[in-house]
Structures are given as structure tokens and as C-alpha cells.
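Excluded from the complex is one protein chain; the other protein chains are retained at their positions.
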Amino acid sequence: MKTKYPIGILGATGMVGQRYIQLLENHPWFEVAWLAASDRSCGKTYGEAAKWRLDTPLPERIASMTVAAAEPEGAPKTIFASVDAAIAREMEPKFAAAGCAVLSNSSAFRMTPNVPLVIPEVNAEHLHLIEEQPSRKLSGGYMVTNPNCSTIGLVMALKPLQERFGIEQIFVTTMQAISGAGYPGVASMDILDNVVPYIGNEEEKMEEETLKLLGSLDGHAVTPLAARISASCNRVAVVDGHTESVSIKLTKSAIREEILAAWAEFNPLAGQGLPTAPEQPVVWVPQPDRPQPRLDRNRGNGMTVTVGRLRPCGLLDWKFTALSHNTIRGAAGATILNAELLASLGKLS
Amino acid sequence: MKTKYPIGILGATGMVGQRYIQLLENHPWFEVAWLAASDRSCGKTYGEAAKWRLDTPLPERIASMTVAAAEPEGAPKTIFASVDAAIAREMEPKFAAAGCAVLSNSSAFRMTPNVPLVIPEVNAEHLHLIEEQPSRKLSGGYMVTNPNCSTIGLVMALKPLQERFGIEQIFVTTMQAISGAGYPGVASMDILDNVVPYIGNEEEKMEEETLKLLGSLDGHAVTPLAARISASCNRVAVVDGHTESVSIKLTKSAIREEILAAWAEFNPLAGQGLPTAPEQPVVWVPQPDRPQPRLDRNRGNGMTVTVGRLRPCGLLDWKFTALSHNTIRGAAGATILNAELLASLGKLS
Amino acid sequence: MKTKYPIGILGATGMVGQRYIQLLENHPWFEVAWLAASDRSCGKTYGEAAKWRLDTPLPERIASMTVAAAEPEGAPKTIFASVDAAIAREMEPKFAAAGCAVLSNSSAFRMTPNVPLVIPEVNAEHLHLIEEQPSRKLSGGYMVTNPNCSTIGLVMALKPLQERFGIEQIFVTTMQAISGAGYPGVASMDILDNVVPYIGNEEEKMEEETLKLLGSLDGHAVTPLAARISASCNRVAVVDGHTESVSIKLTKSAIREEILAAWAEFNPLAGQGLPTAPEQPVVWVPQPDRPQPRLDRNRGNGMTVTVGRLRPCGLLDWKFTALSHNTIRGAAGATILNAELLASLGKLS
Partner (left out) sequence: MKTKYPIGILGATGMVGQRYIQLLENHPWFEVAWLAASDRSCGKTYGEAAKWRLDTPLPERIASMTVAAAEPEGAPKTIFASVDAAIAREMEPKFAAAGCAVLSNSSAFRMTPNVPLVIPEVNAEHLHLIEEQPSRKLSGGYMVTNPNCSTIGLVMALKPLQERFGIEQIFVTTMQAISGAGYPGVASMDILDNVVPYIGNEEEKMEEETLKLLGSLDGHAVTPLAARISASCNRVAVVDGHTESVSIKLTKSAIREEILAAWAEFNPLAGQGLPTAPEQPVVWVPQPDRPQPRLDRNRGNGMTVTVGRLRPCGLLDWKFTALSHNTIRGAAGATILNAELLASLGKLS
């Protein structure tokens, strides 16, 4: 690959924006070329505008870039967006109309019928929905979204089981990391020595996004999976990594070994050469007290979902614990992997 | 009351043993008269033997008491016990055989058919089982147990609903405090910036104890509640207070106001004058992000269970969050309230 | 005492404002009569306006009170104030000019020559400075301040030593709790698994306030203590309680027993009947690893300063650890104790 795709970042100073920058440093295909944030930051250097919160240094080239206004003029043709839903709702269609591929981590359009909500390992074929977007014909631009941070870990653990056994009922209780709320996000007075049993709209997002992701593309639209689902979402004192207690009822009964095999053999992107795709997307950890966020969140550079504690459920069929890095696999890495898939399909410019 | 009941404590140096001492300081009916712990502590003063971990000072009278051998000789007739199950299995029957009322927080005999497992607000009538114990006739001694710390909060939230509507299915995921594991208990390397999705035998205990507690006394034995139940237990970075995400299926449908009324009107001990009984055993907190352990665990001096977030469940009927103080309502306070109930029934000496 | 002094609270919705309300509930002399906060809260009930963050329930009487505008009209004659320095600078003189006794936890006027900065056990005589305030003659109103939360623990530990031995050099490094920064205050992303080695203006406040508090009243002004001092302030993951590593050089050499005796015998308020004064203001804890914030902050209802680890210093004479509850002894309790002292002197109405 001779030259890299120039990438623009909308919401560059936020927690996910910072992760985009971190993960794109030394990326073989992509290069950060344009940074936009709120009016307050516009015109400043990124180093001045952002309070860098990651544990690798802010790259100097990025620190000295000037933050641009959040307008399509001057922006590159590929945009990674992670902004508040209300802002996304207004801004992302403008960039798509101007011919950009908008790869969004925002929730604004995830459930819009002609906008694909995609995890490459799970439902790459849903990307065909971009052809249903009016902007696609007019300017070439389109929108693609990735799921909410708590949804991804669940869906990646479920997909191999759905393929082999079918899934009819899903129970999930989350224990989510503070980084999922951005910065400053969760007040320390709310989470030290504490649990907050509520995250606004999170349960609704998990429930509906899961069914769309596991749904089937039928011509011009996605038919959601016909399963029942219930999510309970909690915030706990963890920096990164969402832990989820999951119970499921399968259509076709499965024994333990079959479930472990389904996870172990799940690797739809194998051999496609996408740089951010982990060697194995779902990894089983055999120890009885794993996965744990501090120990397992960085597997596969934060792109691997770990599962453990598979055991029979007193109500449904099986229960287990799933864990994923919420700002990498669950946000910035999700957008980047979507972009890599689109690039490999010739849909980026 | 002229003189107080003298109380002996088995396992006096442990976390729950310390809570017994703290909660009995200035108790109107009971007085700590005897302390026993492992051989290592025997013969030392309590102040030397125990590493006091509570945030009120160790009472000086207690500090200077000598730790006795864990033998019935010299022990008072009422024993509060909180020791490892293996030790309890051997030791508690010896005290009962010697004529003691053994009120135990240990798990050893909770599921034994002729040993009552009791929460006074929930199933006081199960205390009749003590008459089924051979020691009762021989020496007057008997054993009564209180539930596991994670079980109590769940069962107290369920009982008012079971009475009015019946319960058929129960889903619970816990986020449990570190104090539940004793001292030193959970290593800080295991819980800082982390969740541990496993607590040994905890899920089994929660499931079977819940059904026994909600079961019915039929002559000489308890028939467990005929409900299906599934528990998933996690450890989180909270000092005190177990938080539980609960979903339930009711026999008879109920609307929100009926459920809130069931909780609000639940007060079976009202007017009985038990000193440790909270004014209201189950309190609804209306804020959307409550209950929270740091803010709600001390309600009713740690004896009140708080519930919140009642909302429809996508799989069963209703879901909600319950919270209880694990070393007070869930352990030491549970034993003490059992003792108060037995005293009021004339069963202590 | 027939009727209670009506108290007005400026900054009633903040963390310290909440502590005023909590600590004044059931206070024998004082009663909350008026609550003021920012314009945003004005006109709402307190229950609506405040996000209550304490672990005792918000009293219902307070919850239903209407938040007033922060103007002297309608306010009672005694005002407890805890607002940002910039707001205090403008607002507190207005209340004093209108005849109010303004007892402030704000930093705005602490170092003003004719405003007393007082800890009742340390420098009650500095209260004479109120007679130097112009408002005192015109309307009867005046201002009295209490120190910064990190200063109080240090000064209370030093005062008994200064009295007996003189103090020439002071080194202090703090490890301060998050509640000192208010709410939302410190972002959880900044403090979980972290230390923040900086608190804006804190070191300057500690250094200059300490010398004023330990200074001598010479007619119309305070001459600060002629000692050298250096403070280094850090934020750590503790909810309440500031821990301080202190080293000192004394004027007159002292042996260990003399220092312990100075602390043990320090009790200038003994017998004065001030309701909030702790039985003993400075308490030595003998264990080698104490004081600790979680275990010792609530001594004396949060009004006692605990000291421990006294040992020789390789550079100065002695070093030790001091601990105090930052929002009780270090803020709300400090204001209340000042008010009690003023009431006992007949200076409140």
C-alpha cells in the first residue's frame, strides 16, 4: 500500500477520539489527517485543546495539529465520528451528503433502517445497507455505525452460538467501566466504594442493538433476531473493560464441549488481513474466576472478547461471563475495524 | 429488663465476629461475656488477638477480655457463631449438645432439614424446627442459622411479592462487597480496577437458601418454594454492601403500584419491640440511579434492605435492584435479630 | 435553651452545604431556617435542587424547604457559607453589612487582616478581630472564617507542640480525599488506580493559613508564627479523610513521652459545653500502621484529629502522621464549632 487513507476525526478531544488517535498511530493503512471538535477547541492546537487521558504519550505530530471546525469543507473523505447523539444527528448526515464515508461510534443512527450497524466478525453483510442511503447515489457518501460499548462484547460471544444452535432468550447484567462515560464522565464521589445501578438509555440500546446485529439482511432491510432479551446495566469502579453476566436459552440443545468449540472455531475474518482484527475474536479462559477486566481486557490489543465460567443456568440453558475492552473493541477499535473492512471492499477513498 | 443475656462469640476475631462486638456494644438485651477464636488466639487478650478493622474504636472492656478456647465449658448459654463451615460442622453441634442455643452465621447446617434457616421478617415460623433437634430434648440446646450475606437482601425484597403475587422464576446477578470475604480476604491485587466474576459456592448457596427461606413449614420440615432460580455472583471494589440486579416472574400479575405497596406495607415485626429490627425492613428509593452501596447500606443502622429501579423485564415480569449491608443485615445483624426473636419467644436463657 | 438560633446556609446544595444540613439535624442550639444556592436552584425545593450525596437520608423537612435567592433580605442573622472564593468575595461582605454573622468555610477572606481565621481549640482569642471590622459597628454584622480542610488537621496536631516546645520548621505532604473537591469534583478517570500530585492553590493555603492560625494576636492584628513551612499536596482515592505525613523542628527539644503527653493533655474547650467539640481533640493511635482514613476519620463524630507513627526524623526532629475528616472537622464541623463558640460568647443573635 503506497499511501495511507487520510482520516478525519469528529469529536477528537473526547475519550474515544483520543483512542482513535492512539490506535491509528503507526496504523499501516490509515493516517490521521484532520481533527475536529467543539467550537471551544476550534483553532487551537490539539495539544492545547485536549486533556489527554491515555497512558501512552500524545504523539507530537498530533499535538501540533490545529483543531478544525466540524464542517465537511477541508475534511478528508473518511470520517471517524464519536460525538454526542444530539450533535451526531445533525452533523453526520452533513458529512455523508458531502461525500464522506462517516464511520460512527455515536448512537444517533444505529437503529435507522438504512444505516448498517456492523461488527465485522458478526454481520459484515449488513454493510450492503449503505447502498440504500440517498447520499450514496448523490455524492458517494454514506454512514456506517458500530454498536454501543456494552453491546459488542455480548454480541460477539453470542454470534458463534446463534449460528450453531440458535438463540431464543438472552439475559445480561453488566458491570461497566467508567471510561465508557467519557471525561470527566463519572464523578469519583459516585463510584469510589460504590456501584451505580443505572446508565441512561444503556439497557434499551443493548437490547435493540443486539437484535439488529444478530438479525438477517433481507434485501433492503434487516429483520431483527426474534429473541427475547433483558439487560440490566451497572457502573463499577473499573477503568476499562465491561464485564457481563450472561444467560441464554438456545433453540437447539448443546453440550459444553459444543459451545466451547463454537467459540474456538469462530473466526470469520481469518485470512482477510485486516490489521486490527485479532488473531482470535472470542477466547475462552479456563480458570474458574476469569475473565477479569484488569487481566483480560488487553487480549488481542483490546480487540478480543474473552469468555469464561460456562455453566448450566437454573432458568435458561447456559450462563457465562463475557468481557471486552469498552473503548477499544467497544468503541474506537470497532470503528477502525469497520473502516478496514470497508477499505478491503474498496468502499473508502 | 433487669439483667442482660450473656453472649458468647465463636470466631470472635473475624470480620463478622468484630461486627457482633460492635453491634452488641450498648445493646439493651445482650452483653458479650465470652470470646473464643482459633487456638492461635486462645489465651491472649482480645486486643492482642484481633486486628480490629471497623471504623468505631474497639471497646476497652472487650479489648481486655481473654480469648477462651472454643469449648462449651465456661461458655454462656447463648452462642453467636461465625466460623468456617468445616469448623462449624464440628463445633456447633458440640455447643448445642452442651445445652447452648447456637445462633450461627456459618453455612454448615443451613440446609440441614431440622435446622431452621431464618430471617425474622420472612419465616419466623420455621423456628419450630428446633423442636425437631435431638439436643433440644436432651440438653435444651439447639442450632438456628441465618442465611448467606448475598441471600438475605434478595429474600427480603422477594418475600412481600411472594406473599401477594407468588413467585415462579428468579434471576439474580450480584455485585458483592469485599468485606463478605473476611479478612484478609480478597487481595487488593485482585479487586482494584477489577471485577472477580466468581465467589466459591456462593451461587449454590443463594439458590438453595432462597428456596428454603421462602418455603413453607409443613409439620416437621420445610418444603422449599417451587420456583426456578439462577444466581450469578461477582465481587466488586466496594467495602460494604451487596448490590443485586433481580428479575422475577410472578404467579399473579401485578402493576407497579401494587409492587411498591407490597414493599411499603411489609413489616411483620412492627410493634414487637425487637431492638435491632429496622423501622421498615424494605425501603423503596425513588431516584433512578439508586440504591447505591455507599449511600444506602447504612439505612436502618444497616438492617434495612433498599430497593429501586423497578421496571418491566424483557424476559420475565419485573426487574429491580436490591441492596443490603452484607456484614450487618447479611451477617452479624442477622444473627442478633434472630437472637432477639428467640429471646422474645422465651427460647434463650 | 428555649429556642434555637435560626441558621441560613449559603451554598446549601454543595458537598459542605449538605454536611451543614446533616450535622445540624438534631443540633441542640441551631436550626436550619434558610437555604440559598445559585440562581439555577433558586425557587426550587431543596430536594429538587440538590443531588444529596451523603449516606444518611436527606431530612424531609429540609427536602421540602424552598431554596432562596442568595440575598440578605429574609435571611436569618447567622449565616454558614461555603461557596466558591470568587462568589464569597462578593457575597459575604453584603451579608455582614446587612448585620449577619457570616461564618465562612470559603477561602476568600481567610487571610484578610481584620477577619479572624479560627479553630476554637487553637486560637479562639483571634475572634477579637471581628471588632476591627467596620460592619461590626454599623450593623453588628461580621465575618469569621475557618481554615482549609487540609490545614486543620495539621494545625491541631501542631498546636499542642507549639505551646510546649515551639515550632520552627514544618514539612507536610498530604494525601487528600476526593470529597474535598466537592461534587462532581474529581473525575473518576483521574483518581481510580491513580494519584494526582496537585491541588490548585492548596499548598499556598496550607502554608499561609497555618502560620496565621498559630500566630499571636497583638492588639489589632495577628502576627503569623515565625516558622518555615513547606506543603506538598496530593489527591488519592479516598472518599473522606485527609492523611498527612508531617515532620517538624522544635525550638526546645522534646522526648517522645513529652510529645505524647502534649497531645493527650490538649483540651482547651473541656468543660465549655460546646455540643460539637469532641471529647478529645487530638487522639494518639498506638498501632504502627495508623491512623488510616477509613478506620479513624469518624472518631469524635468526625471532629477528632488522630495522630500516629511518631518517630525521629532524619532531617528535622520528629515525624508523624495526622488524619482528619475533611468535610466534618475540616469544613462543616469547623464552621459549626466556630458558631458554637460565638454563641457561647454571646456573639450570635
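Chains here go by letter, A, B and C, matching the order in which they are written, and residues are numbered from 1 within each.
In the analysis below, a residue touches a chain if its C-beta (ideal position, glycine included) is under 8 Å from a C-beta of that chain, and two chains touch if they have at least 3 such contacts.
All figures in this text were calculated on a predicted structure; none of them were measured in a lab.
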item: Chains on display which the left-out chain touches in the complete complex; value: A, B, C
item: Touching residue (missing chain; options C:Ala69, C:Ala97 or C:Val196); value: C:Val196
item: Given B:Arg53, B:Arg110 or B:His242, the one touching the chain that is not displayed; value: B:Arg53
item: Sole residue of B:Ser188, B:Thr223 or B:Gln287 that reaches the chain not shown, by the stated touch rule; value: B:Ser188
item: Interface residues of chain C (partner: the chain not displayed); value: 169-171, 173, 175, 190, 192-198, 207, 228-232, 234, 236-239, 243, 245, 247, 288-295, 308-309, 313-316, 319, 321
item: Hidden partner chain, residues of chain A it touches; value: 53-57, 192-193, 239, 294-299
item: Chain not shown, touching residues in chain B; value: 15, 53, 178-179, 183-193, 237-239
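Just so it is clear, only the chains that are shown with their structure count from here on.
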item: Identity of the most central chain, Cα criterion; value: B
item: Junction residues of chain A - those touching two or more other chains; value: 190, 192-193, 237-239
